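Mind having a look at this structure? Questions to follow.
As you look at this complex, bear in mind that one protein chain is not there, while each of the others sits in place.
After this line comes chain A, so read on.
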Amino acid sequence: MHNGPITAVIPNISGEKVFTGGYDSNIYQWDLSRNNPILVGTHNHLINSITLSNNNKFLASSSSDYTIKLFDTTNNHLTKTFIGHSDDVEDITFSEDDAYLISTSRDHRCLVWDIASGAIINQFQHHEKDVLSVWVYKERAFTAGDDGKVFVWNFITNKLIKELGPFNYEVDTVGGSKERGLFALGADDGSVHLYDANTYQFIDKFKAHQQGVKQVTFSPSGNLLLTAGYDHKINIWNVDDIQKTKELSPYIYQWERCLNWTHDERYIIGASFGKTFCKWDVNTGRVIDNDLELATPSINDLSVSMLGDIATASDDGKFRVNGEVISEKNHVLTNSVCTTDDGTFIVWGNHAGEVYLFDRVSESVKKKFELNTGPINVSYFCASDNNFYVGTYGGYVHIINLVSMKEVNRWKAQEGAIKSLTVDDENIVTVSADATIHIFDKSNISDVTVFVGPNAIINDIHLIEDKKQLIVVSRDKFVRIFDLLTGKIIIQHNKHRYSIKSITQNKSGQVISGDYWGYIVIWDLEKDTISDPFRIGTNGISALESKGENVFASSYDGAIYSIGKSGEVSELIRIFTQHPEKIEQN
């Protein structure tokens, strides 16, 4: 059983087996009833995608450990490891004759691998940003990525055949039907674009979702198209007339990043937030076994009150303080949590775009806000104006006032998802997936200054208030300090070997950063020293917060750690153990 979110699911043709891969680095084989899990293999880091060869004899997995692995499905033995990418491998697919693998990566490249020899026969380098999705048809690869570009190219000759677009928004997903000779693109504005896969002629565009489309999957016959979006909806469309034929029942554990049809088109199976996969009956649209709890409590965020109470947001959506569940009101994954300084109120933001305001005195949910601008990613409490500031995947900032308990303002702050935000008396600063820093004047939200600098997604920021300086960490592995008034990059380091997720500054002024592999770097600005990265968790450091003499770190591995000013680390709370074998090794 998985110990973390499941990112990839695929059934075999006969319908006897389902394979799953997840953020716990494991690949499992199940029967369709979700019983008898067998561990197929593991990677050294998150698994982003798995796929089966057309003859179902092999399974390929792509991972954030930069490798691709090939398993023999008859005996689940590891056959080969493909090494060549220099960043997370996002998507992977077999050619129709099963002779080649085509992979896409955050290193901006697509590689074509000869399966028999393991050699890289081509690298396609037309994408300017992370390449997220691939579909193959005949000898052609259709690839889409963060640059908003979709290319059709011949993976044998490496020749570019066609560029679609340009689009004004990111295209996260491409999928097609060999049977129908069609392919579809899912865009960040909620639209789906349908094309002829032989002529690349545009056929139709329709509004499939209120927010970004994360998945498009044709049914095996090609007659139906499944789409899923950030509006938390899964829709099924008739391909011939583009009419919606069904909307699947929403399921709190559904994760729109991967959904697949069984070959008899009776069931939809999908990614989830842990344990095992989601399953729907296509006929009824209903979730099968609705009462199963499908989530493990990887910790996505933490917030510490002055009293030292630690609130956590986790994949299982339960509200916890100091590791104890204080409310079962919500089971949808929470990505953000924020407490008032005195600890009397806490807000949790979830994947369905809802914010819960929890009263610690009465131990009850005071109010629930349905914001509907995508999953909630970040929240921040500003004591001077008594407002919670909430950022969403849709690029919106919402202001919820604690006194009136009402949403008092909202605006589209950035084009990309809001990854982090911070507030002082004068400014609201947001950063996003599009690598820009937006600084809003609190008294006039339309007055915004845009700063650039990082070369990739910005994951977190920390404001040094007395100096008007902003610490920014990014996927590009740099910690940068900006002067907020001029936009000048004052100083920076790139000691991390992996993408940086979180940042804070402790009372002594040391800058502490955490990366996606669980490493911490301590940067002492005064002494001009930077530590080497040292590992505290077995998975990424999702959040860092400084309180008193200590820094508190939450990890996807299920624990909260404290880091003292001399770098001493201790485990404070463990909600669950994602990697028991690794902890034993330590």
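Going forward, a residue touches a chain if its C-beta (ideal position, glycine included) is under 8 Å from a C-beta of that chain, and two chains touch if they have at least 3 such contacts; residues count from 1.
Here is the rule we use: contacts and distances are computed from a predicted model.
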Name per UniProt, for the chain absent here [options: "Selenate reductase subunit beta", "GTP cyclohydrolase II", "Indolepyruvate oxidoreductase subunit IorA" or "Chemotaxis protein CheA"]: "GTP cyclohydrolase II"
Identified contact with the non-displayed chain, of A:N401, A:T436 or A:T577: A:T436
Touch with the omitted chain, as defined above, among A:E128, A:D289 or A:D441: A:E128
Residue of A:N494, A:S508 or A:T529 touching the missing chain in the full complex: A:N494
Contact partner of the left-out chain, one of A:N44, A:T81, A:S221 or A:N455: A:N455
On chain A, residues whose C-beta touches the chain left out of the figure: 108, 125, 128, 414, 434-436, 438, 448-453, 455, 478, 480, 482, 485-489, 492, 494
